[in-house]
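Report on the following structure.
Complex shown without one protein chain; remaining protein chains in place.
Now for chain A:
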Amino acid sequence: MATDVPAVKLIGWYGSPYVHRAEVALRLKGVPYEFIRDDPINKSELLLQHNPIHKKVPVLLHGDRTICESLVILEYVDETFDGPPLLPVDPYERAMARFWAHFIDQKFARPFWMSFWMCEDDEHKEAFVKEAKGNLAILEEQLKGRRFFGGDAVGFLDVAACGLAHWLGVIEEVSGVTLVNGDEFPAFCKWAKAYVNDDTVKQSLPDRDELLAFFSGNKEIYMALARATLHK
(Lines give C-alpha, C1' and ligand atoms only; values in the text may rest on other atoms or scores of the structure.)
Protein backbone atom coordinates (compact mmCIF):
# COMPACT_ATOMS: atom_id res chain seq x y z
CA MET A 1 0.00 0.00 0.00
CA ALA A 2 1.86 3.11 -1.28
CA THR A 3 -0.35 5.81 0.21
CA ASP A 4 0.22 7.08 3.73
CA VAL A 5 -3.49 7.11 4.48
CA PRO A 6 -4.27 3.61 5.77
CA ALA A 7 -6.73 1.78 3.56
CA VAL A 8 -7.77 -0.19 6.63
CA LYS A 9 -10.00 1.16 9.38
CA LEU A 10 -11.17 -0.67 12.47
CA ILE A 11 -14.23 0.39 14.42
CA GLY A 12 -13.96 -0.69 18.03
CA TRP A 13 -14.79 -0.12 21.66
CA TYR A 14 -11.95 0.34 24.08
CA GLY A 15 -11.53 -2.68 26.30
CA SER A 16 -13.25 -5.27 24.10
CA PRO A 17 -11.40 -8.58 23.70
CA TYR A 18 -13.10 -9.06 20.34
CA VAL A 19 -11.71 -5.76 19.10
CA HIS A 20 -8.31 -6.76 20.46
CA ARG A 21 -8.45 -9.92 18.33
CA ALA A 22 -8.80 -7.82 15.20
CA GLU A 23 -6.13 -5.30 16.22
CA VAL A 24 -3.58 -7.94 17.09
CA ALA A 25 -4.15 -9.70 13.77
CA LEU A 26 -3.48 -6.48 11.87
CA ARG A 27 -0.38 -5.76 13.93
CA LEU A 28 0.98 -9.30 13.53
CA LYS A 29 0.68 -8.81 9.77
CA GLY A 30 2.22 -5.36 9.94
CA VAL A 31 -0.85 -3.70 8.42
CA PRO A 32 -1.26 0.00 9.22
CA TYR A 33 -4.80 0.90 10.25
CA GLU A 34 -6.88 3.69 11.66
CA PHE A 35 -8.69 2.89 14.89
CA ILE A 36 -12.10 4.50 15.10
CA ARG A 37 -13.18 4.48 18.71
CA ASP A 38 -16.90 3.94 19.07
CA ASP A 39 -19.05 4.11 22.21
CA PRO A 40 -21.15 1.06 23.16
CA ILE A 41 -23.68 3.24 24.99
CA ASN A 42 -23.95 5.69 22.14
CA LYS A 43 -23.29 3.74 18.96
CA SER A 44 -22.26 5.82 15.98
CA GLU A 45 -24.06 6.07 12.67
CA LEU A 46 -20.92 4.68 11.08
CA LEU A 47 -21.15 1.48 13.16
CA LEU A 48 -24.89 1.05 12.66
CA GLN A 49 -24.50 1.60 8.94
CA HIS A 50 -21.71 -0.97 8.60
CA ASN A 51 -23.05 -3.58 11.01
CA PRO A 52 -26.82 -3.19 10.97
CA ILE A 53 -27.40 -6.84 11.79
CA HIS A 54 -25.43 -7.26 15.00
CA LYS A 55 -24.65 -3.58 15.79
CA LYS A 56 -21.40 -4.70 17.39
CA VAL A 57 -17.67 -4.21 17.09
CA PRO A 58 -15.16 -4.99 15.74
CA VAL A 59 -15.94 -3.89 12.20
CA LEU A 60 -13.12 -3.85 9.67
CA LEU A 61 -13.34 -1.45 6.76
CA HIS A 62 -10.91 -2.24 3.94
CA GLY A 63 -11.43 -0.09 0.88
CA ASP A 64 -15.06 -0.70 -0.01
CA ARG A 65 -15.30 -3.92 1.98
CA THR A 66 -16.92 -4.28 5.38
CA ILE A 67 -16.06 -7.32 7.50
CA CYS A 68 -17.89 -8.09 10.76
CA GLU A 69 -17.40 -10.77 13.44
CA SER A 70 -13.95 -11.03 15.00
CA LEU A 71 -13.09 -14.58 13.87
CA VAL A 72 -14.25 -13.78 10.32
CA ILE A 73 -12.01 -10.71 10.46
CA LEU A 74 -9.04 -12.84 11.62
CA GLU A 75 -9.39 -15.14 8.62
CA TYR A 76 -9.88 -12.19 6.26
CA VAL A 77 -6.73 -10.50 7.53
CA ASP A 78 -4.81 -13.77 7.24
CA GLU A 79 -5.95 -14.32 3.65
CA THR A 80 -5.60 -10.75 2.44
CA PHE A 81 -2.29 -9.51 3.81
CA ASP A 82 1.26 -10.79 3.59
CA GLY A 83 3.17 -11.51 6.73
CA PRO A 84 3.44 -14.48 9.08
CA PRO A 85 0.44 -16.81 8.69
CA LEU A 86 -2.05 -16.70 11.55
CA LEU A 87 -3.62 -20.06 10.79
CA PRO A 88 -1.48 -23.18 10.38
CA VAL A 89 -0.70 -24.34 6.84
CA ASP A 90 -1.86 -27.94 7.21
CA PRO A 91 -5.64 -28.40 6.57
CA TYR A 92 -6.13 -30.64 9.60
CA GLU A 93 -4.31 -28.22 11.91
CA ARG A 94 -6.40 -25.37 10.47
CA ALA A 95 -9.57 -27.33 11.22
CA MET A 96 -8.38 -27.88 14.80
CA ALA A 97 -7.62 -24.18 15.27
CA ARG A 98 -11.07 -23.23 13.97
CA PHE A 99 -12.72 -25.89 16.14
CA TRP A 100 -11.02 -24.67 19.33
CA ALA A 101 -11.69 -21.01 18.55
CA HIS A 102 -15.36 -21.88 18.18
CA PHE A 103 -15.22 -23.90 21.40
CA ILE A 104 -13.90 -20.86 23.25
CA ASP A 105 -16.62 -18.61 21.88
CA GLN A 106 -19.36 -21.11 22.63
CA LYS A 107 -18.33 -22.75 25.87
CA PHE A 108 -16.60 -20.13 27.94
CA ALA A 109 -18.91 -17.15 28.02
CA ARG A 110 -21.86 -18.44 30.03
CA PRO A 111 -20.26 -20.73 32.64
CA PHE A 112 -17.52 -18.20 33.30
CA TRP A 113 -19.88 -15.26 33.49
CA MET A 114 -22.20 -17.06 35.86
CA SER A 115 -19.29 -18.36 37.98
CA PHE A 116 -18.05 -14.84 38.51
CA TRP A 117 -21.23 -12.94 39.09
CA MET A 118 -23.64 -15.31 40.81
CA CYS A 119 -24.08 -14.97 44.52
CA GLU A 120 -21.87 -17.11 46.70
CA ASP A 121 -24.82 -18.91 48.26
CA ASP A 122 -26.64 -19.66 45.01
CA GLU A 123 -26.86 -23.42 44.58
CA HIS A 124 -26.32 -23.18 40.83
CA LYS A 125 -22.99 -21.42 41.12
CA GLU A 126 -21.07 -24.61 41.89
CA ALA A 127 -22.27 -26.28 38.69
CA PHE A 128 -21.12 -23.30 36.61
CA VAL A 129 -17.71 -23.26 38.32
CA LYS A 130 -17.33 -26.97 37.63
CA GLU A 131 -18.23 -26.46 33.98
CA ALA A 132 -15.87 -23.50 33.60
CA LYS A 133 -12.98 -25.41 35.16
CA GLY A 134 -13.77 -28.44 33.03
CA ASN A 135 -13.50 -26.31 29.90
CA LEU A 136 -10.24 -24.79 31.14
CA ALA A 137 -8.86 -28.29 31.66
CA ILE A 138 -9.73 -29.20 28.09
CA LEU A 139 -7.88 -26.12 26.84
CA GLU A 140 -4.94 -26.84 29.16
CA GLU A 141 -4.60 -30.21 27.46
CA GLN A 142 -4.59 -28.62 24.02
CA LEU A 143 -1.46 -26.65 24.79
CA LYS A 144 0.50 -29.93 24.88
CA GLY A 145 3.59 -28.30 26.39
CA ARG A 146 3.80 -25.67 23.66
CA ARG A 147 4.49 -22.02 24.38
CA PHE A 148 1.54 -20.92 22.28
CA PHE A 149 -1.39 -22.80 20.73
CA GLY A 150 0.20 -21.80 17.44
CA GLY A 151 3.59 -23.28 18.42
CA ASP A 152 6.52 -20.92 18.87
CA ALA A 153 4.66 -17.83 17.81
CA VAL A 154 1.28 -16.28 18.53
CA GLY A 155 -1.30 -17.62 16.07
CA PHE A 156 -5.02 -17.71 15.32
CA LEU A 157 -6.05 -19.70 18.37
CA ASP A 158 -3.91 -17.67 20.77
CA VAL A 159 -5.56 -14.52 19.49
CA ALA A 160 -8.99 -16.13 19.72
CA ALA A 161 -8.27 -17.04 23.35
CA CYS A 162 -7.04 -13.56 24.30
CA GLY A 163 -9.95 -12.94 26.65
CA LEU A 164 -8.73 -15.77 28.81
CA ALA A 165 -5.19 -14.42 28.91
CA HIS A 166 -5.84 -10.82 29.88
CA TRP A 167 -9.47 -10.17 30.80
CA LEU A 168 -10.03 -13.28 32.90
CA GLY A 169 -7.58 -12.21 35.60
CA VAL A 170 -9.17 -8.77 35.85
CA ILE A 171 -12.65 -10.20 36.30
CA GLU A 172 -11.35 -12.68 38.88
CA GLU A 173 -10.00 -9.76 40.86
CA VAL A 174 -13.21 -7.74 40.64
CA SER A 175 -15.55 -10.62 41.45
CA GLY A 176 -13.38 -12.25 44.08
CA VAL A 177 -13.80 -15.62 42.35
CA THR A 178 -10.64 -17.45 41.30
CA LEU A 179 -11.00 -20.10 38.64
CA VAL A 180 -7.42 -20.27 37.37
CA ASN A 181 -4.49 -21.34 39.49
CA GLY A 182 -1.00 -22.49 38.66
CA ASP A 183 -1.46 -25.90 40.30
CA GLU A 184 -4.47 -26.99 38.30
CA PHE A 185 -3.63 -25.21 35.07
CA PRO A 186 0.16 -24.77 34.83
CA ALA A 187 0.41 -24.78 31.03
CA PHE A 188 -2.50 -22.36 30.74
CA CYS A 189 -0.94 -19.93 33.22
CA LYS A 190 2.37 -20.00 31.38
CA TRP A 191 0.57 -19.44 28.10
CA ALA A 192 -1.42 -16.48 29.44
CA LYS A 193 1.75 -14.82 30.68
CA ALA A 194 3.55 -15.44 27.39
CA TYR A 195 0.61 -14.05 25.44
CA VAL A 196 0.22 -10.78 27.32
CA ASN A 197 3.99 -10.22 27.27
CA ASP A 198 4.39 -10.76 23.55
CA ASP A 199 5.78 -7.58 21.98
CA THR A 200 3.12 -7.27 19.30
CA VAL A 201 0.20 -8.29 21.49
CA LYS A 202 1.18 -5.75 24.16
CA GLN A 203 0.60 -2.87 21.76
CA SER A 204 -3.14 -3.50 21.58
CA LEU A 205 -3.96 -4.78 25.06
CA PRO A 206 -6.11 -2.38 27.07
CA ASP A 207 -4.54 -1.09 30.26
CA ARG A 208 -5.20 -3.51 33.12
CA ASP A 209 -6.01 -0.83 35.68
CA GLU A 210 -8.49 0.81 33.35
CA LEU A 211 -10.17 -2.56 32.81
CA LEU A 212 -10.27 -3.11 36.57
CA ALA A 213 -11.96 0.23 37.09
CA PHE A 214 -14.45 -0.45 34.32
CA PHE A 215 -15.49 -3.89 35.57
CA SER A 216 -15.58 -2.75 39.20
CA GLY A 217 -17.90 0.05 38.23
CA ASN A 218 -20.33 -2.36 36.60
CA LYS A 219 -20.19 -5.13 39.21
CA GLU A 220 -23.75 -4.64 40.48
CA ILE A 221 -25.14 -4.71 36.94
CA TYR A 222 -23.32 -7.95 36.13
CA MET A 223 -24.60 -9.59 39.31
CA ALA A 224 -28.16 -8.52 38.56
CA LEU A 225 -27.85 -9.82 34.99
CA ALA A 226 -26.51 -13.16 36.23
CA ARG A 227 -29.52 -13.57 38.52
CA ALA A 228 -31.91 -12.55 35.76
CA THR A 229 -30.54 -14.87 33.09
CA LEU A 230 -30.15 -17.98 35.21
CA HIS A 231 -33.09 -19.74 33.64
CA LYS A 232 -32.72 -18.29 30.15
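The rule we apply is simple: a contact is a pair of C-beta atoms (placed from the backbone, for glycine too) under 8 Å apart; a residue touches a chain by one contact, two chains touch by 3 or more; residues count from 1.
In this section, contacts and distances are computed from a predicted model.
The chain not displayed here is annotated in its UniProt record as "Glutathione S-transferase", chosen from "Glutathione S-transferase", "Adaptor related protein complex 5 subunit zeta 1", "Small ribosomal subunit protein uS10m" or "AP-2 complex subunit alpha". One of A:Val72, A:Cys119 or A:Ile221 touches the chain omitted from the figure, and that residue is A:Val72. In the complete complex, the residue from A:Arg94, A:Arg147 or A:Lys190 that touches the missing chain is A:Arg94. Only one residue from A:His102, A:His124, A:Lys202 or A:Arg227 touches the chain missing from this view: A:His102.
Taking the complete complex into account, residues 53, 62, 65, 67-69, 71-73, 75-76, 79-80, 91-92, 94-95, 98-99, 102-103, 138, 232 of chain A touch the chain not shown.
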